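Removed: one protein chain of the complex. Kept in place: all other protein chains.
Let's look at subunit A:
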């Protein structure tokens, strides 16, 4: 797994302004301050994150490669990040095992998935 969950408010400073090619990784931050460093290509499956990080947009997120999700808790974002890597790993295979979803997180995760556009119709799989 590539994501690292650090303590709340640990400082990972990425300065993207002067680097020409964007970093291969992006940082996703949960509402309670957990930070996850994720492969950019994997996170791009979410059309919302893709939009946030579009270099042509002048969003702060795009400039710093860092997205903050105020309404998501660390545990939910952890699962979302796990899904990004699950998707990235299996995107080119046909027979794929289902990812386990903890029952207690189910509804929160569903809301998060909806927010991030992670449903069949919206996912930017190509």
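Please note the rule applied: contacts are C-beta pairs under 8 Å (C-beta built on N, C-alpha and C of every residue); 3 or more make two chains touch, one makes a residue touch a chain; residues count from 1.
We take it that contacts and distances are computed from a predicted model.
A.B. asks: Report the protein name recorded by UniProt for the chain absent from the figure; options are "Trafficking protein particle complex subunit 6B", "Ubiquitin-related modifier 1", "DNA repair protein rhp7" or "tRNA-splicing endonuclease subunit Sen15 domain-containing protein".
C.D. replies: When "Trafficking protein particle complex subunit 6B", "Ubiquitin-related modifier 1", "DNA repair protein rhp7" or "tRNA-splicing endonuclease subunit Sen15 domain-containing protein" are compared with UniProt, the left-out chain turns out to be "DNA repair protein rhp7".
A.B. asks: Would you indicate which residue among A:54, A:71 or A:114 is in contact with the undisplayed chain?
C.D. replies: A:114
A.B. asks: Applying the definition given at the start, please give the residues of subunit A touching the unseen chain.
C.D. replies: Residues of subunit A in contact with the hidden chain: 80, 83, 86-87, 90-99, 101, 103, 106-107, 109-111, 113-114, 116, 118-120, 123, 125-126.
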